[in-house]
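As you look at this complex, bear in mind that one protein chain is not there, while each of the others sits in place.
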Amino acid sequence: MATITLSALRHSYEPDPSRDEDWALKRLDVAWQDGGAYALLGPSGCGKTTLLNIISGLVRPTEGRVLFDGRDVTDRPPDQRHIAQVFQFPVIYDTMTVRQNLAFPLRNRGVDAATIRDRVEEIAAMLELTDRLDRRAKGLTADGKQKISLGRGLVRDDVNVIMFDEPLTVIDPHLKWQLRSKLKELHQRVGRTMIYVTHDQTEALTFADQVVVMNMGQVVQVGTPVDLFERPRHTFVGHFIGSPGMNVLPCEGLDGRHALVGGHAVAVANPDPGAPARHMEVGVRPEFVAFAEPGEAGGLPVAVTRVRDAGRYRIADTRLNGTVPITVLVDEDTPIPAEDARLVFHPDHTRLYADGWMVGAQPGGAA
Amino acid sequence: MSLEVRGVTKRVDGETHIHPTDLTLEPGAFNVLLGTTGAGKTTLMQIMAGLERPTAGTVWFGGTDVTGVAVQTRNVSLVHQQFINYPNLTVFENIASPLRVARRPKAEIRDRVERMAALMKLTPMLGRRPAALSGGQQQRCAMARALVKDASLVLLDEPLANLDFKLREELRDELPRLFADRDCVVVYATTEPTEALLLGGTTATLFEGRVAQVGPTGTVYRQPDTLTSAQVFSEPPMNTAAVTKRGETFEMSDGTTWTAPEAARGLPDGAYVFGIRPHHVTPHPTGAHPVALDGLVLLTELSGSDTVVHFRHGEGEAAETWVSQAHGIHALRVGQVARLHMDVAQGLFFDRAGARIAA
């Protein structure tokens, strides 16, 4: 069990990185608490697998240090870091029984037979594998095999961190929630540091207390699921988290408290300190946009171009000034005006972004 | 030109894959086949395409019997779940291949491929090979190839299933636009209720080789004929409970009672199966008739803008897993006892045989 500190980390697969885009992983400083549940979330190619491999020791970072409990492990190979990993596709030892699989890491470390037996049975009970202990591991279903992979990490008591690399890829969709539930329960029970890598927002937000969102080699936000939904620090987070994603509308600054969107003033939650003029945008989630009541004054006049029924809500596509698309989420029984449609933004959830970053928040890793 | 499936059945080695099925599919809107894996969607599509012969029954297209007519001689396009492209051809040649087979003139091929590529946002990739593309681009290439040839029947078999969810969202948004001005019958198979809803058109719910219900997508969703159809069209799964109506009151098997909402007053006294979709069971009371349910939280799934709570309600033998779905992030901890609220006015009532009883 350990605190994990990534200090001034940078990595490039190029021999001689010079340009910004040569870096597969841009400068990163993160400190992860002992016993926490973390997720690395991002689209493919965002650098999350590189980061995972740096933590596990399969990749040596070009710059920076990796510290476990303050001890520098940057130069240590994976087997000396005391980590466990569950891979995308189940890795089990085909010729062994479930029991032998679970005992394998302990046997390799010369643990005595009685301790192995107790430990294996304890972990098997936790994973609900007791009745299958003496069966060939090969015959189990995909979720059973993934449990074995996880179990081989859990039997050891020297594990600093357990890492998951898209572990539910091969699991049947309707069984996924049960395995997710098992993982949550186990994390609460064993209190180990766990890092979960995925491109799927549901996987990440369901598992982790703190989610690290990455894009193009950069950490764009570290936060709780509520932070990512309600206070995205970057327009990418707003787009990537949530379905449909956040509306990002070009704007001009007005008086600090308001912004001009297509010529209309919109109140924002984060005041603009009036920094040098950059590319300014307003971000507001479709959940926080509503049609103005007929008598209500103000709002952005839009044309409704399409309404799609998603069952429990409807998605209205609208256009401001005929060009700027704005998506609105409308409840099942709220009417959509046929004419004179005007949109109002929830001022607490409407934010100003400069060059992609939320105004008032510093770019970089720290939350 | 519509496609008609008349009394089609399919048996393989004594096992029935498709029970006698009648369907009429019209051009102009999506015809969605909704059902879980193994419900018979793919088999039905292969029969429609002429890739398989039905054990009994006939397939008619535009008034002609096309049962068993080989797919090569019909104007059919098919997109699979797996991204199937010619690996040694460029994207341009991949998209052009059906037109080359049809021996279209060069200038026309170039023109049509370029227009299709622009629509599918593949223009910069035209010179590349499929292996150099991302999963989403590969699938768009496969779709472009299927759509470039103006087929009169387009079959899409879970085309988005293997894509990341953001891409799925984007393509789901684009697809209806692609077919907006084409005169062809479009059949779309999916396992996801949300996908069916967003594509609109007509939906047929399939379960174990039988069509449970056919109709306009919104109607099938809101007024399911049967419990089966409702369950197929609910993800997360619909919650069900055995209830008894006595006068103005409903009683669940665990003793929870509530006063019948207006819409259900007209039901005769007796036993029913009460079905309620997860989004009408929420952490905070909503609607006109909220009824409290206490439960032990098994898992809180967060999907970015949604919270799905799996919880156990009831004691001992009678305990059942319930699902709640609410907008926004509601962090209920695993193992916590929580009070959730179901808006009983939104519930549906089914008889013992599973037929919906409209009050």
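Worth a mention:
Every chain is named by a letter (A and B) in the order it is written, and numbering of its residues begins at 1.
The rule is short, and it goes like this: a residue touches a chain if its C-beta (ideal position, glycine included) is under 8 Å from a C-beta of that chain, and two chains touch if they have at least 3 such contacts.
Following the convention adopted for this analysis, contacts and distances are computed from a predicted model.
The protein name that UniProt records for the chain not on display, among "Sugar ABC transporter permease", "Glutamyl-tRNA(Gln) amidotransferase subunit A", "PadR family transcriptional regulator" or "Chemotaxis protein CheC", is "Sugar ABC transporter permease". When the full complex is taken into account, the listed residue touching the unshown chain is B:12, out of B:12, B:271, B:319 or B:337.
Residue in contact with the omitted chain (choice from A:91, A:142 or A:324): A:91. Listed by residue number, the positions of chain A touching the unshown chain are 56, 58, 77-79, 83-85, 87-89, 91, 93-96, 104-105, 108-109, 136, 138-139, 149, 152-153.
Throughout what follows, only the chains that are shown with their structure count from here on.
Each chain gets a centre from the mean of its Cα atoms; for chain A and chain B, those two points are 27 Å apart.
By the touch rule above, chain B contacts chain A in their complex via residues 36, 134-135, 164-166, 169, 191, 193-194, 197-198, 200, 217-218, 221, 277, 279, 298-306, 308, 310, 325, 327-329, 331, 334-335. Residue ranges on chain A touching chain B, taken from their complex, read 43-44, 173-174, 177, 180-181, 184-185, 188, 199-202, 205-206, 224-226, 228-230, 239-245, 285, 287, 308-313, 315.
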